[in-house]
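Only one structure is covered here, and it is reproduced in the block below.
All protein chains but one are shown in place.
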Amino acid sequence: MTAVLPVLILATSLVPALLIFWLPERAWRARAWLNLGGAAVKILLVVFLMVEVANGVTHEARLDLAPGLYLLLRVDALTLLFVSLSAFLWLMTTIYAIAYLGDGPNLSRFFGFFSLCVAATTGLALAGTLITFFIFFELLTLTTWPLVVHKEDAKSVKAGRLYLAYSLPGSAALLVAIIWLESATGPVIFAEPGDLRVLSDASLMAIFALFALGVGVKAALFPLHGWLPEAMAAPAPVSALLHAVAVVKAGAFGIVRLIYDVFGIALTAELGVGLPLALLAAFTILWGSLRALQQTEVKKRLAFSTVSQVSYIILGAALAGPYAVIGGLVHLVHQGLMKITLFFCAGLYDERAGITRIDQLDGIGRRMPMTSICFTIGAMGMIGIPPVAGFVSKFYLGLGGLQAGEPWVVGVLAASALLNAGYFLPMLYRIWFGVAPADAPQADERSLGMLVPAVATAAASLAAGLFAGAAISPLAWASLIAAGYLP
Amino acid sequence: MIPSATLFGLAGAALVGIGLYGFLAHAHLLRRLLSFNVLGSGVFLMFGAAAWRSPWIGADAVPHALIITGIVVKLAGSALAIALLVQLARATRRAALPEDEGRPP
Amino acid sequence: MNLVIGPLLPFVALAWPLLLGLGAAWPAWRERALWVLPAAPLPALLLAIAWPEGSTTAPALLLGTVLVLNAPGRLLLGMVAVIWLAAGIFALGYFRAPRKPAVFAGFWCLTLSGNLGVMLAADVATFYVAFAAVSFAAYWLVVHDGSARALMAGRVYLVLALLGEALLLVGLLLGVAAADSLSIAAVAASLSEAPLALTCLILGFGLKAGMVPLHMWLPLAHPAAPTPASAALSGAIVKAGIIGLIRFLPEDAGLWTTGLILLGLVGAYGGVVAGLLQRNAKAVLAYSTVSQMGLVLAVLGAGLTTEAALYAAHHGFAKAALFLGVGVLAATGRRALPWVLALAALPALSIAGAPLLGGALVKAAIKPGFAGWLEWAVALSATGTALLLARALWLAVRGRADAADARPAPLLWAPWAGLILVALALPWFLLASFSTLTPGYVLGLASLWDATWPLLLAALLAAPFLRLRPRVPALPEGDLVVPLGAAASAAMHTLRRLPEPTGPHLALPGATRGKAVLAALEAALLPWRRGGLLAAALVLALAWSLAG
Amino acid sequence: MTTLLLSLPVALPLLAALLAVAASRQAAGLAMATGFLVLGLSVWLAFEVAAAGPITIALGGWEAPLGIVLRADGLGAGFLVVSAMVMAVVLVAAQPSFEDQGQESRAGFAFWPLALLLFAGLNTAFLSRDLFNLFVALELLTLSAIALVAIEGKAGSVTAALRYMVFALLGSVLFLLGAALAYAAHATLDIGLLAQVELGWPMAAALALMTMGLAIKTALFPFHAWLPPAHAGAPAPASAMLSALVPKASFVILLRLWFDLAPELASPLLLAVLGGLGAVAVIHGSLLAIGQDRLKLIIAYSTVAQLGYLFLVFPLAGGAGGAQPWSAGAWTAASFHAFAHMLAKAAMFLAAGLFLRAVGHDRLEGLRGLARAMPIACFAFGLSAISLMGLPLSGGFTAKYLLLTSAFASGQWGWGLVLVAGGLLAAIYLFRPLNLMFSKEGAAASLTPVPRWEQVLPLLLALAAVLLGLFSAGPFAFLQIGRPGAAAEGLLP
Partner (left out) sequence: MIGTALDLVVVALLVAAALAAVGARGLFAGVVFFVGYGVFVAIAWLRLDAIDVALAEAAIGAGLTGVLLLGAVGHLTRAGAGAPPRRPAIPLALACAGISVMLGWAVLSLPDAPGLQAPVAAALPGSGSTNPVTSVLLNFRAFDTLLESIVLLAVLVGVWALAPDAAWGGRPGLVQRVRPDGVLAGFGRLLPPLGLLVGVYLVWAGTKQPGGAFQGGTVLAAVWLLASMAGVARAPRVTSLILRAALVAGPVLFLAVGMAGALGGSFLGLRPDWAAALVLTIEVGLTLSIASALALLVLGPPERPA
């Protein structure tokens, strides 16, 4: 049992962040090396930790703040699932962002907060207690805000305001829930669930609801999702970060922790709070898809798609059956890979062809083939067309629903798949079969830094589905985690 | 036969009331300051009277010393307040705070 | 087992087309990408011929891939490989200046791989993946020529394919949940207790196989595709649905036993009627596929699994040959027409069950499944088939080449002829192992008569048409698709135009008034008298309470 | 040694102030040196206290009740260290504004002695155990502060100073009355000695008077109206001292009264009144801050709200609750909150001063686009905003967490909700300026440049506020040293 590794893995993004802040604007080479170096070291550490965790070695670090208040970083399988996702996607997004932002203004600030944001996500994943989770959850909110407003135009600032207007009350609800709970039970440590029964059923339900509300904002659970589409005003790498690496994932991750590590499956079932959450998630799935259908902007459509997709994770967690858990957890990874691919591509379209609206996509497939192929893979994954990873998650979710005695879940999945198809296929259709107007702007994809991450994540989405049965696949990890939670 | 201590103590209490009323009720800042000084000496009188509760062993010197200190401090406060007031009067031709005259602050 | 036909071969058979497809995208090879088409199905053919019965697994792949080769699978796998081989060779001759050859080759290979996959898959996930691959990749084959008609057909195809996938997913999920296993065999065994799952699966597979009323994509998509692709679509791809049914139908399918037979017969006859009203040879052929698949469904409903496989295989070869025939005829001038037409008529006759041809054997094989009026209905359907195919050939002849001495190139006629040969001959070799009959049976007089009279009846019925040439009212390709499509796009339109919920307002109404109220409150606290009174009162209250 | 350690934090600023009057040319350097010297001494003292427990010295060798006793316990030494940190930075930050350029100027002469005397008064208030001595210290502190408010010399600041003066006079006379009554009743002014005697009715009146006097000096609602114009009207370094430091002195005395001197006397009404007024202050101050259009006024109203939080300690940890397991948390939280507020608020005012210098005015609109022009100062502003909102990780968060935990553990939910609502309202009023800083459109074309080193100063303080949250275990334990009734080791393991 050592304390070094959790701290070290946090430091891989924290230290570059702190250094980057002080770099002069023009030191883009140093910035790039710091970023990429941190990301690379982090991936190495994650790999090492995977081996350690598979061998049953515990790593934890603790920092006392006040009696009853301490930071505990601990590595478990669920942690690693999230950390490895964020580590990989961080690397990709960093490469992408370096190319995307080029020599724009305020780069040190941007990359500083970018790394801080990842550090917060890592901390959130490593959090071993409820309050540690909360602390990093809040840090995430704060470090994301400067990224959302990075462009400094009216739209971004408004988006930033909206983001906080949703997030901060959410965090307040979360804090109340946590303290309410902990004032009765003492610090809640994830691996060692205490006895929550000291509180009455009504209190527990209220706490659950407050908690779900708090993290639900980040997870863009209906009706708390309004900030997410607006946040599209941010630069594409930030969208990628929001939608795939960090923010909405943090919310979904929080729900998983809530049900499995705080309340536990048994108590959740006993209180009967899982089903309402599952229903809400199901509604969000459909609502997000319907709203996506209505959008005319590429990024907005993708954003509503995220609203819908993230709720798969929540649905899985809330159903609380073995398969459902696996489905939810694995979708955490799969959705990340697929959605980040889509955003990378949307950014490429925007940056290299000036395309922001869907009706501008006509015929872009011919001019930007690699981008379009990646986009297609991502979109297919979202619909659930195999062998892209999305189908694996849906498959397990559906099974989970049936296993939990909630067959309607399957209907929701099918309906959502059709709706997804309803808004993704017309885009693909335009990309591949539309005829570009004569006055279409120049388009090319001569930006290796942006293209390579997109290709990599697209390939990863494909591989995650194609080799789902492999021992190191996300599915395998998710199953490992689920096995830990279930008797 | 009422002990002086009690009598002057009560007088001090009364002076505090009178001074306090003036301090709180007047809008004119100089009157307010004047009342404050009445209030202050009322406080000191109460304090000093208490030091004379056992005349047979003499007055307690500690309150006396404290009162002298207090008087000087009170003077210091008054001096600064008066200087400020004079500045205010020159700048605004008023001797009261705006809100106490029903003007917007 | 040597290395070539070792346990890896099934995977090689599936991966090989994919590799070729990817290779086709290599810039240097793009222009000659079509050359990969004939090579793609070769390992699969080897697999079908030389691999022993058995299974192989790859636990890391998908959710643990299991591939199995058993009798119906091997037959259909071989059929698929052969048809794609023939169509691939045909394609080399068919495309003079191919449009986007690399893309075509890529999706061709992907479709092929999926098509082979469904025949091999023994676990639900692999099956689903393969099914999706064949469904979606085929879309690009349908829309290849980029015409408005093709795109429209493609859209219908895609929508229905998606619907099929959704149905399939639901069915598979329900089935897996019921069986608690990913094995297709286990799922099939448990389906009799899971009627909903069964229904979803039958609808999903039926959609692919052209089951009425989900058939409407078929007459749109098959004619729209380039001829070699049409051959593959109608010959091989629709069989993905059939293999699905073969694999998943439980011993006791409950109500669906009857349901399949009835729907199948409706399709068998409805396809004829609708097909006769078509103006395009390939559309007529597509309706013929609907009709023939109807029969297969009925056979499956009757419980004759292997016979259905045999029938389907024969139909695959013959129908692919017919589609290629349309292409061959189109390349044939007036002079070479007679003998080409003669050859082209052979698969048509075979499908109609003309004596001594392969079709007669497979028709005989399925006969024991039906009794009473059903027997008659099945038999009589051959008449319809004959009429339909006759009309198809007639329409194809009208579409022949303008140059009188045009001759089909060897790359066109050779694969075509090969397919015809296989269609006519193969049933003779397989009848014994796929049915309770022996080839000798069909040589009996009774069975010869059984095979002949529907054709005679057809000839009788056709005579007035040929003489009178009545104006045949035209039916739009895809029949039901027209109203349904209109309704669907209207619904979609409405959804898109639903009023968007307005965004949240950050500025609260009345904020300005609130600000004024607060400022007034603050101003009210400012006057010294009030503050002083409060202070004095508080001192008194506190002193009183502290002393209390 | 301990004598020097305890007396120098008071004596050095006094001496420096006197020398600054005599030799005003050297005043700036003298003041800065004093700031750092006192900081060093305070830290040293804190280490001594941590090692050996509370340190007490009797001035002149005369023990109470005859003499005056200075005592450095966890609370006092803690406040001493944090205020010295603020003061050291503020004195450096004031140098560009108040250093004499060749010839002595009015403000340049007055600022340094006043700041140093304020410093001395503050340190005395943190250390002294004698009620009358505390009165004198508060007077020194308050009169210096008032003079600093008026130092701009404009009509507005003179009005603000006068208003402040009126409130301050009332506050001190009430406190003095209380102290006099206490002596009259018990012949001692020493808090420690008073805590040991049985208190009667005169003492009840005395406590009521002192409490109100101190509450007025701490600008508790509804006696806060003087604060925003006074704090907003002063020059930025002065504002920083006024807002961050001055109200804390009276608050510390209030803490000593109700936790050292007469904990058992606290009536439910007293606790409810103090807590209730604090709660109203939180909401009222925050709402008014939202309504302001000038940055310094926002920050000043924020002080009103933040001071309100401090008073929640009374219902949460005072009176009968004093022996409860959660009271240590709440009691410490008050100090934490004060520390965090001192650091963050000073940082914020210093940053606001730099913005004002760059833009020329402090209307919110002027902040547009500053994130790009003055990134460090904006970052400092943002970091201090985090602490003021009570977001993790910051000293403000630790405080809020402890208070909330106490509120829930003791079943006093209402206070908890006030805390949460206050945090959200703070977010609203603090993100308004932040949002503008990040708005490119409409940014001023030309700004007066502000050197980088000046921008780093508020950042130092803001970082300290944040680090206080990250390393709060040490300070928490430190604050327990000499805490009366420090039986409970906090809420739970």
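Chains: A, B, C and D, in written order; residue numbering restarts at 1 for each.
Operating definition for what follows: a contact is a pair of C-beta atoms (placed from the backbone, for glycine too) under 8 Å apart; a residue touches a chain by one contact, two chains touch by 3 or more.
As the structure is a computational prediction, the values presented were derived from the model and not from experiment.
Student: Based on the whole assembly, the unshown chain contacts which displayed chains?
Tutor: B, C, D
Student: Which residue among D:I55, D:A137 or D:L307 touches the omitted chain?
Tutor: D:A137
Student: Which of D:L177, D:L227, D:I298 or D:A380 sits in contact with the chain that's absent?
Tutor: Touches the omitted chain: D:L177.
Student: Hey, which chain B residues sit against the chain that's not shown?
Tutor: Per the touch rule, chain B residues meeting the hidden chain are 1-2, 4-22, 24-31, 33-35, 37-38, 41-42, 44-46, 48-55, 57-69, 71-80, 82-90, 92-96, 100-101.
Student: Just checking the interface: what residues of chain C touch the absent partner chain?
Tutor: 529, 532-533, 536-537, 539-540, 543
Student: What chain D residues would touch the chain not displayed?
Tutor: With respect to the unshown chain, the touching residues of chain D are 3-4, 6-8, 11, 14-15, 17-19, 21-22, 57-62, 65-68, 104-107, 109-110, 113-114, 117, 120-121, 124, 132-133, 136-137, 139-140, 143-144, 146-147, 150-151, 153, 158, 177, 181, 184-188, 200-202, 205-206.
The definition used in the following text is that only the chains that are shown with their structure count from here on.
Student: Chain with the smallest distance from its CA centroid to the overall CA centroid?
Tutor: Central by C-alpha mean position: chain A.
Student: Once you count every C-beta pair in contact for both, which comes out on top, B-C or A-C?
Tutor: Between A-C and B-C, contacts are more numerous in A-C.
Student: Could you state the distance in Å from the CA-based centre of chain A to that of chain C?
Tutor: Comparing mean C-alpha positions, chain C is 36 Å from chain A.
Student: Give, as an integer number of Å, the spacing between the C-alpha centres of chain D and chain A.
Tutor: Each chain reduced to its C-alpha mean, chain A and chain D end up 42 Å apart.
Student: For chain C and chain D, what's the span in angstrom between their mean Cα positions?
Tutor: So the centroids are 77 Å from each other.
Student: Touching at least two other chains at once: which residues of chain A meet that condition?
Tutor: Where chain A meets two or more other chains at a single residue, that happens at 161.
Student: Identify all positions of chain D at which a residue touches two or more other chains, and write them in rising order.
Tutor: Where chain D meets two or more other chains at a single residue, that happens at 166, 170, 225.
Student: Give the pairs of chains that touch; include all such pairs.
Tutor: Result for touching pairs of chains: A-C, A-D, B-C, B-D, C-D.
Student: Taking the complex as given, what residues does chain C use to touch chain B?
Tutor: Residues 523, 526-529, 532-533, 536 of chain C touch chain B in their complex.
Student: Inside the complex, what are the residues of chain D that reach chain B?
Tutor: 66, 132, 135-136, 139, 143, 146-147, 150, 153, 155, 158-159, 161-163, 165-166, 168-170, 172-173, 176-177, 180-181, 183-184, 187, 225, 229
Student: Within their complex, state which residues of chain A touch chain C.
Tutor: 161-162, 165, 226, 230, 290-291, 293-294, 380, 383-387, 391-392, 394-395, 398-399, 402-403, 407, 410-411, 413-414, 417-418, 421-422, 425, 429, 433, 465-471, 473, 475
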